[in-house]
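Quick notes on the structure that follows.
Some chains have been omitted; the remaining ones sit where they do in the full complex.
By written order: A, B and C. Residues from 1 in each chain.
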């Protein structure tokens, strides 16, 4: 991985619908703010907000749920990624 | 349950209208911001906001009232859930 | 009472216009943000905001004035209630 996120950001790779279906999660088609299943591919070093350390609680390889409209998309080596803050991750899927 | 919410988030399952009626709670049909009766199915570990620990005061199995427009919906194994922050829970119903 | 409000929320029951008139308070008909006379039926345990404890200064049975548009309405056992934060209560009426 060549992208090193700054602060409390993470880089995630959206999982294909097929993969999503296999894992038993189906995204609702019409929800205004659709959650997304993604895999974490890079984690920033953490940051300080309001004088408090923000520790990274997710790690590379975690499958996570995020809101579709969180973060910024970037394409790298033919693969699309999203860079977003850890606080925009809703949950870890196990 | 396979979804582990991050921070001060909880995962809730909306209760069917039938169940709602049995418990004696009827939701007004025209309210702009309708409350929702839901059951808590997963609770995050808590978080720190403005340097203060946010402790989780709800537990799995609690029946709670939330605003309809709080949180993000996700479908998992054929069941719809909502992931929201504890601060968006209005009250516990006993 | 079966509804336990979380944090610094309270549950109030709006008083009928008749009762309101008896108590000598008449609400102006055209005010954009009409105050409401209500009775408190449940009080949350209080909360912490910006590192400071928010103590509950109202108690069950208090008659209070609130803005009409504060809080969330909920119907329970055929009675409508509103759940709102203590900070949205303007005054106690004695």
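Basically, contacts are C-beta pairs under 8 Å (C-beta built on N, C-alpha and C of every residue); 3 or more make two chains touch, one makes a residue touch a chain.
Source: prediction; values computed, not measured.
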3 identical chains shown; how many in the complete assembly?
7
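Note that in this section only the chains that are shown with their structure count from here on.
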Overall pattern in which the protein chains touch one another (line/ring/star/complete/other)
line
Taking the mean of the C-alpha atoms as each chain's centre, how many Å separate chain A from chain C?
41
Rounded Å distance between chain A and chain B, as computed from the means of their C-alpha atoms:
23
Identify all positions of chain B at which a residue touches two or more other chains, and write them in rising order.
50-51
Where on chain B is chain C touching in the complex?
24-28, 31, 33, 35, 50-52, 57-58, 65, 67, 86-87, 89-94
Listed in rising order, the residues of chain C that touch chain B in the complex are 2-7, 9, 11, 42, 44, 48, 50-51, 72-78, 80, 83
